[in-house]
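With one protein chain removed, the remaining protein chains of the complex are shown where they sit.
Now for chain A:
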Amino acid sequence: MWNNQDFNQSGFSQVQGGGFNTPQGDEKKRSKRSNNIVPVTVAQVLTAKHEDDAFMSGNLELSQVTLIGLVKSVNESPTRIDYVIDDMTGPPLDVRRFNDSDENDEGETQTQNAYPPNTYVRVNGLLRAFGGKRTVNAFKITPVTDMNELTCHMLEVIHASASGQQQHAQPGKSSSMGGNSMEVGEQIAGLSPLQMQVQKIIRSDQSEQGCSVDEICQQLRSVAPKAIRDAIEFLSSEGHIYSTIDDEHFQATDA
């Protein structure tokens, strides 16, 4: 219920900015977009590319964001509170916190307390741009009482960015593993060449009952069946494969 209210209100403010997005159009677009909330720095928000109505920071799409920063200034007005937030990574950022009106309470508005300057707050909100200026429409602002939250945020920002890049990098990785496997294979460290081969064969078998030991022996004719079974035993004990319908059939755990 809350969130819907906020969407309506951001729709309202878009009309003010000569918005071409009707609230309904917004809803449709939003359902196409990811529902992630991305930890960001202010510099990341301000340097993101704005293309096709989406903000891109590298591979990450920035829509709902969360950040931690210092309140530099506060400006209260009847319908909202405007903050300027600084997280030391770049110019300060405009953050708006609209008053929530819960219509079930007969139009009674929930007054909010403005957070004082020179205090740290966490902002969760939607990234928007009005006439070239980027702002975050916050649906939640909370004070930071434990500064470990700041440390945690720094780590989360790095993690989110690194994960975003890794997902794109994967397809490139497998090509270096030899042209045969089309799959985005992750190399498991600590496996002997034979173990790796056996694991690959099992992994490439996507059938429900899995790959049988006989099939593996057939594919690796030059290898002694005993060696293959030893490899299977090792992989199984390490948790890379598991038996399916019987002891002769296996599937890979990371297929």
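Assorted remarks:
Rule of thumb we're sticking to: a residue touches a chain if its C-beta (ideal position, glycine included) is under 8 Å from a C-beta of that chain, and two chains touch if they have at least 3 such contacts; residues count from 1.
Methods note: contacts and distances are computed from a predicted model.
The chain not displayed here is annotated in its UniProt record as "Replication protein A 14 kDa subunit", chosen from "Mediator of RNA polymerase II transcription subunit 27", "Nucleolar protein 11", "Replication protein A 14 kDa subunit" or "NADH dehydrogenase [ubiquinone] 1 beta subcomplex subunit 7". When the whole complex is considered, the residue among A:Asn35, A:Thr145 or A:Ser237 that touches the unshown chain is A:Thr145.
Within the whole complex, the absent chain has one touching residue among A:Thr47, A:Thr142, A:Ser192 or A:Ser243, and that is A:Thr47. Mapped onto chain A, the footprint of the missing chain covers residues 41, 43-44, 46-50, 57, 70, 88-92, 118-120, 129, 132-134, 145-148, 150-151, 154-155, 157-158, 161-162, 165.
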